[in-house]
Structures are given as C-alpha cells and as structure tokens.
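Complex shown without one protein chain; remaining protein chains in place.
Labels for the chains are A and B, by order of writing; each one numbers its residues from 1.
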C-alpha cells in the first residue's frame, strides 16, 4: 500500500519533470517495500501481527504511522502552494494544479492526518489509562482503522487514477456538482471521506462505551485522567456530528451519480443547505481534533511540572462546555451568507462564549506549572510552545467571531492564518507532544531529545514566520485560494517571508523523521516502564505493555492513580499485589476487518467511475464479511495463568 | 464456550459470565449507534422539510401520495414491530419455538412492507416522478429510501440471526443478538412513524 505523495496524473499529463520524478519514486518505494517483505519473508508476519490485529496498541501505532505519512504528503502540498505564492504571478503551478493541491491539502490534513492522529493517541493511551485490557469492541476498532485506511487510500488514489478533486476541502456545491466539476475527482473525495467517516463514527461509539464501561474498579469519572475526559468529550462530538457529514456527503454524491437536485442550481436545489450541513459537522469537527490535544497537554504539563493538574473540575467542566457549545456556532463559517442580523448575532455571541472555557484551560495549565518543577523535555516543549500559539490563535478566533468584522476577514488570509494557528498550534503540537510522550510506552525506547529539540525549534519558529505574515496579508485584502496575485498590492514581501517560514517547518518535519530513524537504533531503552516519572496508570506497565495490558486489573484509589501508588510505596504503605493471577479473556485476531474494508474500497472505487457491477461486487463482499462475522464462533480465547506468569516474569514483574 | 475457571479474584468479575457482560456492553453500544443513526435521519428529515415545496416541474406531495398504500405500509410495519416484541418476550421466557415463529412473522411483514414500498416507488417513477425531476422528489426518495434500505438490511440481519437461533438454540450469544436486532427493528418503526407523519400525512393534508 503506497501512500507516497504524488500529483502524478496531472503533472504527468503535462509532462512536468518534477512529477515524473515523483511517479518514479512512488514506483521504486512500492517495489522496495514488496521486495523487502518478500526477501525477509515478512508477508506472514505482516498479516498475522498487523493486518489482522485487534490489539488497540498496534492499531494505535498503525494510525500514527498513517497520520505521519499523511502529514508528510499534506506538508509537501503546502510547500508547493507556498512556492507558487512566494512571488507574484509565478508560473510554477497551473491553476488547475493549484486548486487540486489546496483541496487535497485541506482534506488530508483534517480528515486523514488530524483524525487518525487523535485516534492513534486514543488507542494508545485510553485503555491503559483507565486500567482496561482493550477497548469495548476490539473487532470494531480494527474495522474502524481499516475503513479509515481504505478511505484514505481511495482518496489518495485520485492522484494516480482519474484526477484529484479541486473544489476545495469544503467541496461546496454548485461548484462540486457535475456541471462544474465533471471529472471523477469529487467522487473520490466524497467516497473516500464517506468510507473513513463510517470508521470514525464506529471509533466514537467504541471509545464512548470503553470510557464509560471499562474503567478499572475505583476509577470514578472524577478520578479519570484528563486525557480520557477529553476523549469522552470528543467521542460525544463524533457521535452527534459525523452522521451530519455522512448525510451531506451522501446527498452530494446522490446529486452527482444519480442526477438528483439537492444542491444543484436548477430544479429546486438549494446549495446553501450543503453549506449548513457541512459546517454543522465542520465546527464540532474542529473541537473533535483539538480536545484530545487539550487532554494531552494536561497530561504532559502535570507530569513535567511534577504537580497535580490545577483546577481539575474546572478543566472537566470547560471541556464539556466546549463540546456542547460547539454545536451552536456553525453559522460563523458563513456570516456573509446574509442570514440576517438576528441569526448572525446569535452565532457571533455563541462563538465568543466558547472562548471563555478555552481561556480558562490556558490559565489552569499555567497554574499547573506555577509552583511546580518544570522539566523541559520535548513533550513539554511542544506543550509550552502551544500556549502562546493558542493564545494568539484563540484571540484571532474571537476577532473573527465579531460578525461585522468577519465581513472583512472572511475568506481572506486572516482566516487562513487563524485556523492554521489553532489547528497546527493546537492539534499538531498536541499530537506531537503526545507522540513524544507515549513513544517509549509504544516502542520501549525514547526518541532522542536533542534532535527532538531541534525539530521543535525549527517547526515552532517556522510556524510564526509562516503564519504571522498571513494575518497581515488578510488585513491587506489578500483572498484565499488564489494561485497568483498582482504585484502592486504590496503582498509580495509578506508572501515571500511566509514561504520561508513554510520551508522552515518542512525542515522541522524532516528533523522529526530523522529523530525517529536515529532513535530506532540509538534511542535510550526504557526498562522501567515509567521513564518520565508519570502519574497515570499507563506508566505502571512495562514498555511496551504486554498484549493483555494488565496482568491484574489495578484498583484505583485516587486521581493520578499511579502517582498515588508510588507515593504509598515510598511511604511503605503499599503492599505487593497478592491477588493470584487469573486467566485472561482476550479477543482473537481476525482478517475480516481488513477484508470488509477492502470490499468497501472496491465498492467505492466502482462508484467513483459509475462502474456499477464493480460497486455491487464490493457491496456483496461487505455483506459476506458481515455474515461471516455474525456466524463466527471462535472469537475469543483465554490466556492461561502460566503464560501470564511467564510473560510477567520476562518483563521483570512478578 | 463456557470455560470454567476458579473464581479467585474479586476484581476480575469481568472474566465471569463474560457473555453477560459483553452483551450488556453491546446493547449499550448499540443504543449509542442508534443515537447517531437518529441524527442521520434527523438531517434527512430537515432536508426533506426544507425541500418539500421545491417541486419544480414535478408533482407535489399531494399529487403523488396514495393514502391506502401508505396506510397499509404503516399498519404492516407497526404490526411487525409488535410481533418482534413478542419474539423477544418469548425468548425471555425461554420458548425458542415461539420466538422463531414470531421472528418469521416479523420477517414476512417486513418483506411485505419493502415490497409495497418498492411498488410505490416503481409506480411513481414510471409515472415520471423520478428523483431527477425536482428537489422535492430527490429528498423524498432519499429519506424514505434510506429507511427502506435500513429495513431491507434488517431483514437480512434478522434472517441470519434466525438461522443461528434455529441451529444453536438460546445459548451463548444468541439472546443478546436477538435483543439487539429487535432494538433495531423498533427503532425503524419509530422512524417510520415520523415519516408517516411528516412526509405522508402532512403531504396529503397540505
């Protein structure tokens, strides 16, 4: 499976040498992967250990790898755009290429980078933090991952086959309708998102149930780590928001392939209804991807300040408030539709209100550090870097919420700067903090701190150099999504600086990759399982955790459960866990999630090109997989006590 | 599947009777799924309400809806929900044969419903009221059709569970499965009540 970046078809058609190179490199990388897997006889390993796994930890790792690949591809998109905009009237990209690139950049970054990254962190940390052996529905979890994977694959395939979508990541009709976007590109967009969206809903349900029903004894809701709270808030948002996206995409798809008139100009269609539906999902979506980042910052800041999180109840309340209010702000994405001053006032004020709980969180993080002992590790760097970033991004968000002012900012570079500041400064910084933080837990070794610091500083500095000028450009009247701009507007210098910043961020990303590659060989091994002196239950386990996580389900007596256990141990109060081991009931691996999602992919591919026989075949495959699962008998097994004892002894735990 | 092991650990209750616990989890999860499915239908309803007078050159709801036909569909589906409830009731009393009978009745009623709806759609489409004609028709076929697809899926699903219950009896996972498919069926019934009211009744009364 190849997820390398490519704009192949279109550039290929025009014979751009850069893209020939990209094309060739994709082929070479794919061939290399196949060769390595074959040569080292790893196909069986790949199938048994990864493609069929239902272990949340492995699924989390796969999400993370996919997210990093998509971050790379979306980043290359960004660099191409910034190169085109470095100077006025550049001829680096043609408008159709530019339009495709910003469309895929946005779609990838939100749906195929941010979403899998939060799912990665959820999968890696939530069951360990609540003292569970897996999520509530491990099989469904695998289905979710593979639906995401094949959805992303379908979307990415558009570069090689058929042409990519070019109506913007929001894909507004009527532009995205057949008369204005006749190619298969939009179909790729709609179906890729639809397939991965089904997976997202399933993940939402899965983690909602996991957090509510699978907590270890003694872990009341108000003793849960804040990351779990943030995930709970996010899953609520997913459960209520994603079906709306499903409908918006489905209706547009029905318009496109069946000739219906939901959003067309003629025959009674109403394009603005799509815009409403899209943002009824889209605004909660912003919080879906940023709340888990808030959760991660809360974990990191407490751990590396060696202090309890400040204002825990306030943090919980603010997250829940954000989750609820975020359903009542969607119109601020189109104040300029002119829905009337009453409507605009309502949504302006509701948007401002959401800034209040967000601001409270920032103060609570600050106060957590206050009178703490701050260790500036790489996860902490990303967290500290996030705070000014988010303060500025949040401030520009409040500015945007002022409806009359938004008439001036809307669709300008001010808006672009704002949402990149909150999405990069919030989500990306948060996910990278989480990745560095939980990396030892995932793999048993640390990422190199020195390289990590270099990566952070390049990325963080590049961020400001890239996006602060864009605020100015917005004030200077530069609109988004233009591939050339005139020379006399005074935009040139700011654009040039912004492009430099983008490349600095690119260097930061390369250093991050270098850090990973370097640390695989040279990273410090984590033998204690608690390398950061952590506070929550995941640090009570060996790194990486055994596949059943907890040999004995822990009993929780306090918030920051593991910290409390360590304190008790220091005081000599803790008795060794005398409970005998018991056989552990675990789900069996299954190839069905992979095959089910593959069938969805086939059906989606058929629909993209209106090849209905192929689509029917795909749906039959889906049905068959569902039936096989329904009739399956042997879905779980018990790990015998001897094996648990052996594993624990090998890990140095008795 | 009943693996017997010594009850030794007060906190490992989850290991015991894991079927029961897993059923509880699944039922809870399924309720959450129904919530999100409800949102999906709510969006389709909203779309329909907005577009229901966007009839363009095509027929209006009053021109198109056939009162006896949709009344029959409604009665059939409501009855099937009742028989499905009887099946669950029989299951709780351990009466497998009775449960199977009621499930079969439910399935037959479901098939009749889908058949009636398909014939209604075909009749309208042949009369020129296709979904390509106007926004109202697009919204009508999509909303009612999505419900119809749900029912059709439910029929296939219930059939598969019927076969399993017939082969394996009421052991292990079967009661949970019957209960969940029953929840699904009742949910579709509730959605239909709204379709009956918002689409059909309000359509012919306008």
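To be clear about the criterion, contacts are C-beta pairs under 8 Å (C-beta built on N, C-alpha and C of every residue); 3 or more make two chains touch, one makes a residue touch a chain.
Keep in mind that, in the parts below, contacts and distances are computed from a predicted model.
**Q** For the chain omitted from this view, which of "Peptide/nickel transport system permease protein", "ABC-2 family transporter protein", "Quinol oxidase subunit 2" or "NADH-quinone oxidoreductase subunit J" is its UniProt protein name?
**A** Looking only at the record, the undisplayed chain corresponds to "Quinol oxidase subunit 2".
**Q** Thinking of the whole complex, not just what is shown, which of A:87, A:212, A:265 or A:568 touches the missing chain?
**A** Of the listed residues, the one touching the omitted chain is A:265.
**Q** Can you tell me which of A:324, A:476 or A:555 touches the chain that was removed from the display?
**A** A:476
**Q** Per the definition of touch given earlier, which of A:259, A:359 or A:623 contacts the omitted chain?
**A** Of the candidates A:259, A:359 or A:623, A:359 is in touch with the missing chain.
**Q** Considering the complete complex, identify which of A:41, A:371, A:521 or A:570 is in touch with the unshown chain.
**A** Of these options, the touching residue for the absent chain is A:371.
**Q** For chain A, which residues reach the chain that was dropped from this view?
**A** Counting only chain A, the missing chain is touched by 95-96, 99, 167-168, 172-175, 180, 265-266, 268-272, 305-312, 314, 334, 336-338, 340-341, 344-345, 348-349, 352-353, 355-356, 359-360, 362-364, 366-376, 384, 387-388, 391-392, 394-396, 398-399, 401-408, 410-412, 472, 474-477, 479-486, 489-494.
Everything below uses one rule, namely that only the chains that are shown with their structure count from here on.
**Q** I'd like to verify one number: the distance from the centre of chain A to the centre of chain B, where each centre is the average of its C-alpha atoms, in whole angstrom.
**A** Taking the average C-alpha coordinate of chain A and of chain B, the gap between them is 33 Å.
**Q** What does chain A use to touch chain B in their complex?
**A** Contacts found on chain A: 136-137, 201, 204-206, 208-209, 212-213, 217, 239-240, 242-244, 246-248, 250-251, 254-255, 258-262, 264, 266-270, 273, 277, 552-553, 555, 579-580, 582-585, 623, 627, 630-631, 633, 636, 638.
**Q** Would you mind writing out the residues of chain B in touch with chain A in their complex?
**A** Contacts found on chain B: 1, 3, 5-6, 8-9, 11-12, 14-15, 18, 24-26, 28-29, 32-33, 35-37, 39-40, 43-44, 47, 50-51, 54-57, 131-139, 141-142, 156-157, 160-161, 164, 177.
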